[in-house]
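Every protein chain except one is present and positioned as in the full complex.
Letters A, B and C name the chains as they come in the text, with residue numbers starting at 1 for each one.
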Amino acid sequence: MTIAAPHRFTGGRRIDISQLIVWTIGGILLAIVLLGSILTLRAGHYTAAQWRDFVVFGIAQGAIYALIALGYTMVYGVLRMINFAHGEVFMSGAMTTFFLADYLNRSGFLKAHPWISLVAMLLFSGLVSMTVAVLVERIAYRPLRGAPRLVPLITAVGASFFLQYTFRGLFGSGVRAYPAIPVLQGKLWVFQKTQIAVFVGVLITLALLVLFLQRTRAGLAIRAVAEDREAAALMGVDVDRAIVTTFAVGGFMAGIAGVLYALVFVQVQFFMGFLPGIKAFTAAVLGGIGNLPGAAVGGLVLGVIESIGPSLFFDGYGIRAAHQLKDVIAFTILVLILIFRPTGLLGERLGGEERV
Amino acid sequence: MIVHAARRAIFIGLVAGIAGWHLSLVGLIPAFAQRRLVGDALTFSYALLVALLALAAYATGRRYPGAVQRIPWGILSALLSSLMLFLLALLVTHLNLRQILLNATPELARVLTFGGGASGAGLVRLLLIGLLAGLFAGGLSALPRPWGRVIVSAALMTLLLGLLRDVLGPLLPQVVTSFLYGTAGLSLAGALVTFLLAAVLFTLRWSLRAKAVTARATAAVPATLRQPVTQALLLLILASVPLWAGLFLSNVADFVGFYILMGLGLNLVLGFAGLLDLGYVAFFAVGAYTMAVLTSPEVGQRFTLDFWIALPIAIVTTVLAGLLVGLPVLRMRGDYLAIATLGFGEIVRLLVLSDWLKPYLGGAQGVTRIGRPSIASWRIDSPQEFYLLVLLSCLFAWFLSVRLRDSRLGRSWFAIREDEHVAQAMGINRVTAKLSAFAIGASFGGLSGALFASLVGSVVPASFSLLVSINVVAVLVLGGMGSLPGVVVGALALVGLPELLREFQEYRLLVYGIVLIAMMLFRPAGLLPERIHRRELEEAVEEAREIAPAEIATGRG
Amino acid sequence: MRRPIRSFTVLLLLLAFVLAACQRAQPTPTPAPAAQPSPTPAAAASPTPAAQPTPQAQVTKPTDPIGVLEIKPGEPIVLAWMLTVSGGTAQLGEDSKRGIEIAIEDLGGELLGHKIELVGEDSGCNPEGGQAAATRLAANPRIVAIVGSSCSSEARVGAPIIDQAGLVMVSPSNTAPDLTDPAKHVDAYLRVAHNDKVQGRVAAEFVVNKLGLKRVATIHDGSLYAEQLANVFAENVQKLGGTVVAQEAVSPEDTDMRPVLTRIATQQPELIYYPIFNPAGSYITLQAKEISGLENVKLMSADGLLEPQTVQNAGQAAVGLYLSGPDLTVLGPKYQEFVQKYQQKYGTKPVAGFHAHAYDATMMIVEAIKKVAVQAPDGTLYIPRKALREALYQTKNFSGLTGNLTCDQYGDCADPKIAVYEVFSTDTAGWPDSAIRKIYP
Partner (left out) sequence: MSLLELQRVHVHYGLIQALKGISLTVERGEIVTLLGANGAGKTSTLRAISGLVRPSAGRILLEGTDLTHRKPHEIVELGVGHVPEGRRIFPRLSVEDNLRLGAFTVHDRTEIARRQEYVFTLFPRLAERRKQPGGTLSGGEQQMLAIGRALMMQPRILLLDEPSMGLAPVLVESIFEVIQRLNRDGTTILLVEQNARMALEIAHRGYVLETGEIVLAGSAAELARDPRVQAAYLGAA
């Protein structure tokens, strides 16, 4: 005992020093942000309405992140793996549905029956994304289940490239513009109608998802597999099927997100999934990965910080083109959350087991 | 039994057909049709289509012991794939799909049917070629042991030589070039000679290995001398590259060198210590920008340092950067570490891009007029001259890696890789071990970046995207994590080869994705696996299959 | 542990040896076997594939200080492209590549009795891509000339390499001013794209003098092109007595521009100038008017957005948008015909803005080849490289799709007429006339 004690002591102290440095850096960052915010607010460039607008824009963007993040979080919760290709699943739905939307628009159906068209687009996109997600799982992930974690991460990166460039090859590299849906044009209070549509979409999807997980047999199976795959198998749960269901549901949501994205941002392109994919992952981590409401909250918070952050934090220092640093803020948040609160804002759920 | 075999043949035939559809519709097949490999007839796309059909036949046939079963089932598969291709040709010709699918052109139909068009003639041609491919693949696998392999290797060699016409042509003596190559690709005679030569060579190699002649031949040399002699020979060849390789190949070699350096650096972190760093590009960027800022008159203090002074400063800066990244992520593992480091990588890129730091780092304009090294009066300027510097750095990094691997520190990295908790319980100081992995690993990346900046002469933020990090990880994965020769092989394959085939860059990332997935599925330990790692990984994958028997693996799907 | 050290010493010795060899053998480093275009060794030795020179050939073979390319009967004339065809900027290069392909098709795939072969390298829109592509092309002695590069960053690094190899390049889309700056210009470099100095100045004159607006804001997207152009514009506005109230930046992947626009709104600009690309450019167009404080702001962009997609993507919001760019009024029916060919061949409308420039670059090169090539009686074609360059520099009033091209001594060949257009309709069926009209000068 006496021999072991000093050793443990020094070991402990060294970790403390490194932790101390980390905490100091964190503290400095916090101080910079706080000081910047105070300076900005005192300078008073922005009106209250403008601050409100920042929040509104952030929520609209964040809602998209949230929808994509739900898929990340589900897959992570069940499989403990980052489905790096999820951004591409999102893209595949949006890209493919463009042709449907374009067809509906040309034939005049879109104008005549906007709601039916919208539902058709959402379903179509969901189905395409679902198919892609399931195929990716089948080919790139399932044969490697149980292999070291790095392995599926690498196939996921591979799948991501494969999908991006397949879509580029099939449909070209050009930017395509979705037709406008007449009923969703214009503003309602401070929001664009499309933004409201996205927001409502997120709420409905989240609610359906929670219901699905809590109330259905398949949902129960997924939750069981998320906690203990082997024990679930011993209960008679078909683990493969539960995992496929997870990918299918996550993919479907990504497809929905794709169309909603196109409603707000109009333009789609083969490259469009990459950055939202990473941001959505950040959102999922922010909310506590594996936690469904967390993903939604994380998405919104990230959106708002990205929108408001550059002005709030940096304007006071008079930094040039502060908006350019918005992704720096996003990634810094990601890193800080991982360092200081790896379970995210709401803590992780869905899954069990210790990780990190 | 028959039913099962038929189902299998049909399944594989369909899969190959779908693969053919994919390759056609993404534009690979039409693009490759421009490239003639042998004579005027054999284009790259024809070779690819035939290979696809033959592969289908081979995959179907390999299950069965004898030619009697192999050949017919193989032919069935190949014919089915041919039919699928013909169907695509028909669709493309008769439906106007171009509004949606860019590559659904009449041209595609022509290529797919080997020039026959979507008509009876095309169908006959396709089926005939399917039949031949099936026969060929079945017959090949039915040949006694070495011959099938020799023929395939020689054929691949010939095609490769044809493909690399523009690279190799200028390097070879005029006489050889004009004999081997026609107006485009190999001439028929050239192809024949190449094929025969390659076949002889491969046969020789095979029989040498079989009879262990190599062992006896080398045994003649005293054991103490053997290694230095082979090493010296290897080094001589390596060092002489700029003398024979020419401008372009030397440039490619330099870039391969940069990736070898980065690969060796990441190998310390990922291969040895098992820490997945997806933001390795950060160190490359720090090295490059330090070099740029210190030696270019354009930014910062507007004073310039000599390359040789800037280089060590760049390395020290990256070591510091390594520590800065390493410290906060000490407690992280696995996915979380990967994502956090990815975040760091992006942050660095975004900062160098920003207008905010433009006065110091050049912003979007980047930095140009970066200094080049000179020794006495000799200015190292061209890729050829740079190559020697790169080679020297790579060798240095290699030796350092070897020393580290066999050192106490190396062992503690391995221990952490295997099980962090156990390692800590054994008295390994996790903090020191991890930080040193990050710091030393970073320094290789910084060295690479500094050389890169100096060679290219200018840096812009776009050069430091996430893709670089992923590239380096892929280099390790392909070669085999933890394996030093693997890094070299990986860099040659993933950086060198695509450079040689630059005109197909459009498809580079597509192929890249396929390679990453295929490697993980079929050879997870890499091409040149490190010994310990291989066993471990294969067991894990094996176990994974046992627990959740994958239909793909057992072929029941 | 002694082993590595010993081999290291061996290596060092070897390296020293090689270094010495290098230094002696190659004062100007060029690939030994591909050395014919090297500037120093006298031209006497240069007409290289002189393995079996025919008597007639010797009679007509021209000499040239940087080499003569010999194309035997049956051999193709090799043209090369050096464009970005991968990654996020892929469509820019792809679009130009198609312009070249159509040009070759228009020539019937033949020139002076030889087939035209097109080879190419991806240059990835970054310096190392430009470097790799340029060295690759430089090492290929069969190449006559290069159409490229796509991005200015590639050309900065690539042009000196191309120059050293004795080749010549004509860029369809580089607009960065420094490339033809007398201090930095290299001999092998020409471009048919306009210099942004001109565009930025014209845009500023239009804004200040014609519209009478004084308070402007600029946005760039972190690309070399956008940043330079935004800066040139800002400088010129200030010179003309205006104020630049905000200089912001976005990233090309951004989709929600409202926050940055709100930032700009606090400075109450009268006009926002954002010389960037799609999709980011269309996002700004779409979202600007939604911002309170920017309801009446004028929007202006540059040639990066001068494409039908801008109008398609932004829809009604694009109406009233000003776009500077090459004077399309001179394009007329020839251009329309070209676009139709494009659409027929590739099944899509042009995906970026420099297809016509690429076409012109190709045709300009072809004209120059026709001027300088010497045909031997046996059909062998000789193309003296220096003469080819000079012929290109002497291009005068070359009537291309993008205007009448005349090259100056620093390689600027573009018709320097920059016009400002206004989008007046969302109908892109008859682009450009159906959607935009020239309003300045």
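Criterion: contacts are C-beta pairs under 8 Å (C-beta built on N, C-alpha and C of every residue); 3 or more make two chains touch, one makes a residue touch a chain.
Since we're looking at a predicted model, the values are computed, not measured.
J.: Who touches the missing chain here, A:Ala180, A:Ala233 or A:Leu345?
T.: Considering all chains, including the one not shown, the answer is A:Ala233.
J.: Kindly note down the residues of chain A that lie in touch with the hidden chain.
T.: Chain A touches the chain not shown through residues 217, 220-221, 223-224, 227-228, 230-240, 349, 352.
One rule holds in what follows: only the chains that are shown with their structure count from here on.
J.: Between A-C and B-C, flag the pair that has more C-beta pairs in contact.
T.: Output for the comparison: B-C.
J.: Rounded to the nearest whole Å, what is the centre-to-centre distance of chain B and chain C, using the mean of the C-alpha atoms as each centre?
T.: So the centroids are 30 Å from each other.
J.: Roughly how far is chain A from chain C, centre to centre by C-alpha average, rounded to an integer in Å?
T.: Measuring from centre to centre gives 38 Å for this pair.
J.: Two or more other chains in contact with one residue: find those residues in chain A.
T.: Residues 168, 172, 320-322, 324, 327.
J.: Scan chain C for residues touching two or more other chains and write them down.
T.: Each of 90, 94, 222, 247, 249, 251, 348 in chain C touches at least two other chains.
J.: Which residues of chain B touch chain C in their complex?
T.: Residues of chain B touching chain C: 34, 98-99, 102, 104-105, 166-167, 170-175, 178, 183-184, 227-228, 231-232, 235-236, 239-240, 242-249, 251-252, 255, 350, 353-355, 363-366, 368, 375, 378, 381-385, 388, 391-392, 395, 399, 402-403, 452, 455-463, 467, 499, 502-503, 505-506, 508-509.
J.: Write out the stretch or stretches of chain A touching chain B in their complex.
T.: Touch residues, chain A against chain B: 7, 11, 14-15, 18, 21-22, 25, 80-82, 99, 138-140, 142-155, 157-166, 168-172, 230, 239-240, 278, 281-282, 285, 319-322, 324-325, 327-328, 331-332, 334-335, 338-339, 342, 355-356.
J.: Give every residue of chain A touching chain C within the complex, in rising order.
T.: Residue positions touching the partner: 45-46, 49-50, 53-54, 57-58, 60-61, 168, 172-175, 177, 180, 187, 192, 261, 265-267, 269, 271, 274-276, 306-308, 310-311, 315, 320-324, 326-327.
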